[in-house]
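One chain of protein is taken out of this complex; the other chains stay put.
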Amino acid sequence: MNFTVLTYAERADFTLELIAAASSMGSSVHVVALALDEADAAKFSVGGAHVVLRVAAHREVTGPADAAAVLAAAVKQLQPNAVLIDSSRNGVEAAARLAQRLGAPCATGCLSVAFGSAGGVLIERRCYGGGFVARQALSGSPVVIAVQPHRYEPLAIGKPCEVRELVVDLGAQEVRTLSVRRVEHGSRQIEKAEAIVAVGRGLRGPEDLRMVQALAGRLDAEVAGSRPVTDDLRWLPGDVKVGLSGHTVKPKLYVACGISGQIEHIVGMRAARTVVAINKDPAAPIHAEADYSIVGDLYQVLPALTALLSR
Amino acid sequence: MPDPLFVVCFKMCVDVAVLRPHPDTGEPDLARAPLRISDFDERAIEEAVRLREKHGGRVVGVSAVTSDPPRELLLKALAMGLDAVRLVTIAPSDHPGSAAAALAEAIHALGEPALILCGEGSVDGYNGQTGPRLAELLVMPCVTYAGRIEIGCGQLEADRMLEDRAEAVTCALPAVVTVGGEINTPRLPSVLQLMAAGRKPVETVCGVATATGVVTLDVTAPSTSRKRIRIDGAQPAEAAISLLHYLARDGEVAV
Partner (left out) sequence: MIPARENFALLPAWTPPLMYALALLAAACFLAGCLRLARRIDLREAWRIAPGSSREKMARLLTYGLLQRRIASRFNGLLHAALVAGFVLLLLATTLVFVDQDLLRPFGRRLLTGNIYAAFSLGANAAGLLVVVAGGALLAWVVAREKPADERVRRNLTTTLGALLVLGVTGFALEAVRLALRPTGAEPWRFAGAWLADPLRGHVTAKLYTALWWSHAVLAFGFIAALPYTALSHVLATPLNIALAPPEPAGALSKPFDLAALMASGQFDVKPGIARAADLTAADRAALLACTSCGRCEEVCPSALSGASLSPRILVRELRDRLNGRAQEDLLATPLASQAWACNTCGGCAAVCPAHVRPYELAVGIRRALLAEGRADGRQAQMLAGLERAGNPYGMPAADRESLSDLLGAPTLAQAGQAEWLYWVGCAGVYDARVRRVVEATAGLLRRAGVKFAVTGAEVACCGEAARRMGEEGRFQMLALDNLVALEQYGVRRIVTHCPHCYNTLRNEYAQLGGRLDVVHHTELLAELAEQRKLPRSMDGERVTLHDGCSLGRLNGIYEAPRWALHSAGARLVEMPRSRRTALCCGGGGGAYWYDVERSVPPARLRVEEAVAMGAGIIATECPFCLKMLGDAAAESVKVLDVAELLAGVD
């Protein structure tokens, strides 16, 4: 049986991931990629798609409502078995709206996607705050799947494929963008940080914070501290305290350096997706709260990590 | 906009902070975890109450439920400032569209809302679909992931908090807005306020037949909720290399 999968993402690099995801769904998948401009179309054409649809509209495609309109037009033309969209915030909205318009089932935040033996689509997604993974079967034609970015490696560059034009009537814009402000790295607050390097009592002095900051810089992370470091020793300001009396953070990556793992710290970081602990005390409770733990001296491990990441 | 009607959709779902895998099955031990009002939905309630404090009108909460919700949660929603709550009972479904359909039906019956608010996603499923689906069902503009809302002269202005940028957007009312974590800090009603909220009206109606097409096969915790992989015994440099290897595999760092 031949499956057609349509892919769409705002960002070209995500579309390339989605093409890879679509290709991995089964042995005979016909991958159609939507491109918003010529440059993207060229990339997707060599990125593993079988057909690239270059969107032609009377105005720029912006925002999830437009994305849903474009996708609806493409679905009408192609009748795909599945639509893959990137699970970014705009992608999720576009996916949900498309699904509602088509009367289709939809899953967002998917970690993996594949065709099942019975014809439906099988996905895995995190649920219950990230601590669990659900496997779901979606049936319908099409099904709409929003795939988590960075889950699939783009395919190796191949032969160019056919590029067609898809004419879309976008209709009036309901939500107008007035201005766009880039979220600056420096002003990012710790609660919104994607990565955090936190230090605790294992640090010997405030001058050693530089070592921590170096690693944080490499990981594009914020530096945070546990209560002893912020309140008692005051090596870090109180607004970067993680824990019961400080911030509750939910970064994707949390690196706890020299933190023993007292409960009041744990409650502030337990929502982190991946936790790394570096502590020389093998009995420190933090090791039980970590995905990966290194029983070792942070004064040796941190510089080693920083050096590796600089390469 | 004389006496605008604000509608807040809220979900009562399991408190994921205290949810543990069942020691035998690895499945979420739902029976031992209490329910709560979904985190983002509490913020939606708070925002709606603040809008009412500023613009007057009424705030009605709407929630799709599969069984009788705990009374203390309804009291909490009301004590936070809702004027009334309308519950729609639906059959349990894994389809994220079924709640949206029931909510849309209930909102239709309420009249003509100026604004419909909900959380950007629920703490249990975090599908993020209810708001956009509602907008499609009610044929209204949709603004998702709002970190700030202002209304006036039939218009809505909001900041959409996206991954790498904040977009200031505007649209006509009525509209559906989903709110994110940045928008406010929800108030915490005191026990006295909770008890006093018992006088406010709660109405229950039956919802429509639900959508099909999504079946959850299983839900498991990956062995423990933390992987607890020890990297020890090695030299610091070796340990660092294997750590980065693991992190790259998980997609947490790009190497």
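Chains here go by letter, A and B, matching the order in which they are written, and residues are numbered from 1 within each.
The rule is short, and it goes like this: a contact is a pair of C-beta atoms (placed from the backbone, for glycine too) under 8 Å apart; a residue touches a chain by one contact, two chains touch by 3 or more.
Treat the numbers as computed from the prediction; the structure is a model and nothing was measured.
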Contact with the hidden chain (one of A:38, A:60, A:153 or A:232): A:232
Contacting the left-out chain in the complete assembly, out of B:17, B:84, B:110 or B:168: B:17
Which residue of A:262, A:279, A:293 or A:306 touches the chain not shown here: A:262
Candidate in contact with the missing chain, chosen from B:84, B:168 or B:196: B:196
Touch residues of chain B, complete complex, unshown partner: 15, 17-20, 32-34, 36, 76, 80, 185-196
Absent chain, residues of chain A that touch it: 227-228, 231-232, 238, 241, 244-246, 248, 261-264, 267, 285
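Quick note on the criterion: only the chains that are shown with their structure count from here on.
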Chain A and chain B, separation of their C-alpha mean positions in angstrom: 20
For the chain B and chain A complex, residues of the former touching the latter: 14, 16-17, 19, 21, 27-28, 94-97, 100, 123-133, 135-137, 141-145, 157, 160-172, 181-182, 211-222, 225-232, 236-237, 239-241, 243-244, 246-247, 250-253, 255
Residues of chain A that touch chain B when the two form their complex: 64-65, 88-90, 92-93, 95-97, 99-101, 103-109, 122, 126-129, 131-140, 143, 150-151, 174-183, 191-192, 195, 219, 252-253, 270, 273-276, 282, 287-297, 300-301, 304-305, 307-309
